[in-house]
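See structure below.
A single protein chain has been omitted from the complex, and every remaining protein chain is retained in its original position.
Entry: subunit A
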Amino acid sequence: MSYNPYAYTGNANEVVTDRFAHSNGQGQAQNQGQIPIPQQQQRGFNGANTGYNPMGGQPQAQQLPQAQQPGQGQQGFPFQDPRNTMAFQIGQSAFNNFIGQDNFNQFQENVNKVAGSPYGLSHYFQVSTIYVLNKIKQILFPFVNTNNWQRIIDSNSSSANGNGINYLPPMEDVNSPDLYIPIMGLVTYILIWNTQQGLQGSFNPENLYYKLSSILAFVGLDLFILKLGLYLLVNTNSPTTSITELVCYVGYKFIPLTLALFFPLQPLWISMLGKIYLFIAFGVFLLRSVKFNLFNNSNDEMGSVNKSTVKKCNYFLFVYGFVWQSILMWLMG
């Protein structure tokens, strides 16, 4: 079956139902039943998202004739997948001719290696509104979360880099870390902090740079400590210990920091109480979401993880999550 990239213009119903399905965030599985491609039905619900991943290590993403595979472009709305647009294909073929196919593949592998994660960075940006709301709820009220904290392993899609573990993207799994909330939280925090300075009459444009720089320094220090501790204590190659996912977990602290800015200053005990609650809630969230995903996949590799390692890791995460995070957020905010 030859795939026509403009096929959706001929079939208006499909486009409309697909857009509706995305706005629901739920109905993609029903939608795929209408498309008569058996390969796609085998891949099921999870296979729908592999087509969105322009940097992922899938080999069919990088060659022009195979990019027109039937399984990739027909679901979803047309502008989501840049691989299907003609300009992208022309640009990519020109790019491949200029640099060379092997060099380009090597470059993409290097990028993925530097990022330290088995998938590309775009995996962490596949978010939906429901996911963001659920994640914020999870950060602010981690005590009411009755479901487990383990991420769901994507069993349907074949492993891209031979690592064996593929997690579902954040759009379908609340426990999965993302990079959208940390980046947006950083920008929001800086803007709101400066707005408050402006409302007090002491706005200075230099404060934008100053705040950004000092916050990046704090986050870098935080990331350094977390990475060093996990490197020394834990002996797993779980993707949770990669730099990218640690950036996610470190960056979630902007949500309690931003909310702490809104507390009224005048009765001191109210803002104190609110801040203490936010810090404790964030500590619980960080502890649970890192701890339950750290030894997730090592069972099939090493038989069993050492008990003392788990205990040491728990102690480190407790000190890191509660004591150090509280000190850090007190200094930052």
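The rule is short, and it goes like this: a residue touches a chain if its C-beta (ideal position, glycine included) is under 8 Å from a C-beta of that chain, and two chains touch if they have at least 3 such contacts; residues count from 1.
Simple rule for what comes next: contacts and distances are computed from a predicted model.
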item	value
Name under which UniProt lists the unshown chain, selected from "Light-mediated development protein DET1", "Protein transport protein yos1", "Phagocyte signaling-impaired protein" or "Eukaryotic translation initiation factor 3 subunit B"	"Protein transport protein yos1"
Listed residues A:S93, A:T129, A:N148 or A:S213, member touching the removed chain	A:S213
Hidden-chain contact residue, picked from the options A:Y231, A:F262 or A:Y315	A:Y231
Interface residues of subunit A (partner: the chain not displayed)	209-210, 213-218, 220-221, 224, 231-233, 235, 306, 312
